[in-house]
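My structure is below; once you've seen it, I'll send some questions.
All protein chains but one are shown in place.
Labels A and B are assigned to the chains in the order they are written; within every chain, residues are numbered from 1.
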Amino acid sequence: MADETQTMPETVTSAKKKKPVGFYIAGSWIVLILLAAVFGWALPAPQWDQSFYDSLGVSPFHHSHILGTTLDGYDMFAGLVNGARLSVFVSLSAVVVGGAIGSVIGISSAYFRGRIDILVTMAFNVMLSIPNLVLSLSLISVLAFSDENHPATTARRVGVLILSLTIVIIPILGRISRGATLQWSSREFVLASKSMGTSNFVIIRKHIIPNVAPAILAIGFLAIGSVIIVEGSLAVLGIGIPGGASWGSMLANGRGNIAYSPWEVYLPAGCIALTVISCNWFGDYVRTTLDKRESKI
Amino acid sequence: MRLIFKRFVAMCTVVIIATFLLSLLMRLLPGDPAAVLVPNAPDQVRDVIRQETGLSKGIFGYYWQWLSGMLTGDFGKYYLNGGYRTVASVLQRCLPPSLYLIMYSQIVALVIAIPLGLTSAYKEGSRFDRITSSVLFTTVSVPAFALGLILSLIFAVQLGWVDPIGYESPFGHPWQHFKLMILPVISLSVGLTSSYTRLLRTDVIATLKEDYVTMAASKGISNRRVLWKHVFRPSSTTLLTSAALNMGGLIGGTIIVETIFVIPGIGYEIAYSIGARQIIAMQTLIALVSFAYVFFNTAVDLLTNLTDPRTRERRG
Partner (left out) sequence: MPNAMNFHPVSGVTTSMADMVAFVTSIQVCIFGGNSMTQSQITRSRVMRRIGVAVAATIAITTMASTGSQAASKPNASKYGGEVKVGIFDTFPGFCVGNNPANSSLMATRTVYETLFEKTRGNDYVGLLAKSAAASADLKTWTVTLRPGIKFHNGEALDAAAMVTNWKNTSGTNYVATYLTKGAAAAGAAYAHTLGTAVPFQSNILLAAVSPTDPLAVIYTLDRPQNDFEGTLYASGRGFVRAPAQLVDKTTCSGNPIGTGPFKIVSYTTDEMIVAKNADYWRTDPKTGDKLPYLDKITFTNVKEGSQRAAAVRKGTVDAAMFSGASEGTFIQDLRKRKSVVTEYKSPAEYYPSTWLNQGKPGSPFKNIHARNAVLACVDKVTWVKARTKGEGVVSTSLVGPNSVMYTKNGFQTYDPVFAKAEVELYKQETGATSLTFTGPSDVSSTSISNAKFFQTMMAACGITYNFVIEEGAVIIGKAFNPSPTATSYYNAYDAISILLFEGTDVTFNLPFVLTNAFAPEIKNASGTVVSAASKNLTATFFRASIGSILGLNHHSDTNVDLAFYAGEAAQSAALAKAKFQEGTAVLQKNAIMGATFYFSYELFAGNKLGGIGTLSIEKGKTQRLVTNWGIDWTGVYKK
């Protein structure tokens, strides 16, 4: 448990009173980001990777660049919309894939126990013994290795980024789902079905998964937030996706220009922070709802 | 005693597996690792390096040589620099800044979190509680790098109160040292503060409902005294556990903050060794961070087991 509080301090929350206001704010931001990610291409914005060298570093609310341009002449609004697509894609894929793998491993190892469980627990402990930023750093630096004969395309870099983040997510969600499964699999109704000879697969599908899912979902939301942060951190460290294609990458590019065009920093940083806050809010919301439901049982 | 032994063995196993996987990962780099270490050296030199690092010996031989080196204090070298810098000498220089950073962040976070957590728990449901809760909820989510950059923009660039980057030793220039540490410490400790406060608040609320607290209160002992003596003390275990656990995570978290504020700490060195593909240094540094992390985990686990009867019962 101690470990979980460590990686996901948010789970300890409180917020007993649901704030519908928060729900709407967080919800609409997430919807906005999703819309931008999916339909962003249709917006009447300039091309995101085209440099407008006649208007370098114009500030926001410029007539043709609504959020200004970077000192290199890239349109901020177009960049943010494009960045939304990549950030959403990367974090969703990593969390969905990593979460699925982690949950399958976690649920089955907790359900069947035995030696496999010991191994799995050990594997999770090993992976969690490396701080997640450090782990993804080392994974990326090895997996995204490219040389002049095999230049890493942006697509490959994105792939490696997702892969590394997925690997980071697996033990986090795996451990959560293992813990939750342990709790549920010793419940009376599970034991009862077992004694009635119901097959394990059915028990897992009918009794375990529905009960464990909300906990995984809650942590999944928090994990999306963490993944976005890690992606941004990697970009700031100069690893990850180059060239301003993601929010983190924009931040990394604009970091040096902070004194001259601060919007290069606060716009992407704001997008990252808002998205993370919204995701965490949802995670928290799901968790508290879950707690309530459980207390009713 | 048996428990200590068991935990110790478990810890060693985790560390050994983790470091072995790490060394395996380094060997996964496509191409000749010696060529990765020194892209522009003639073969004779690469041979010398292969011998020296054990890269010539296969996966297990290499790991064994690295591990025995670690145990005897030979942490490897940076080869890109002609082997002039040993990882040990770099550690000597980069550990203090990181340790100061982590220590200050912990202190700041605890100093703010304790009164805040106690008060909001005591006044659970009040406006104060609700406001702090939502503020904390928001701040815990703000990434350290975004916060660091924005603080740097406001206080260093625009207001010019502190220097945007750099590090000074506390012995040579104590005043400059603290000035330079302010922003990085804030960036790191905001998230910590929020998580500690929320942890403490939850725990204190639970403790407040315990019978012995109600009893103490009914005996007419002053609220403040009850809060400190009967409520805070037991809750502090949870808090300290979490603080200790955060040590390892903080070492990882300093990477980004050290990069932004150009503090020559261990995180900065990890980032550099990755960029320069110095796999030996990278492996050593990451292994040390992981070891610290596992060590704190185990130590905390042991301590709580031995001291807190509640945990013991639960585990039993």
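A few points about this structure:
Everything below uses one rule, namely that contacts are C-beta pairs under 8 Å (C-beta built on N, C-alpha and C of every residue); 3 or more make two chains touch, one makes a residue touch a chain.
Note that this is a predicted model, so its numbers are computed, not measured.
Across the whole complex, the hidden chain's contacts among the shown chains comprise A, B.
Which of B:164, B:253 or B:267 touches the hidden chain is settled by the complete complex: it is B:164. One of B:48, B:112, B:154 or B:302 touches the chain omitted from the figure, and that residue is B:48. Interface with the hidden chain, as seen from chain B, comprises residues 35, 38-48, 78-85, 93, 156-157, 160, 163-166, 262, 264, 272, 275-277. Interface residues of chain A facing the missing partner chain: 49-51, 53-54, 56-57, 71-73, 146-149, 151-153, 238-239, 242-244, 252-253, 255-260.
Following the convention adopted for this analysis, only the chains that are shown with their structure count from here on.
The touching residues of chain B, when paired with chain A in their complex, are 13-15, 17-18, 21-22, 25-26, 28-31, 130, 133-134, 137-138, 140-146, 149-150, 152-153, 157, 191, 194-195, 198-199, 201-202, 205, 241-242, 245-246, 248-249, 251-253, 255-256, 259-260, 270-271, 274-275, 277, 282, 286, 289-290, 293-294, 297, 300-301, 304. Chain A makes touch with chain B in their complex at residues 2-3, 5-7, 9-10, 12-15, 17, 19, 22, 122, 125-126, 129-134, 137-139, 141-142, 145, 147, 225, 228-229, 232-233, 236-239, 251, 255, 258-259, 262, 265-266, 269-270, 272-273, 276-277, 280-281, 284.
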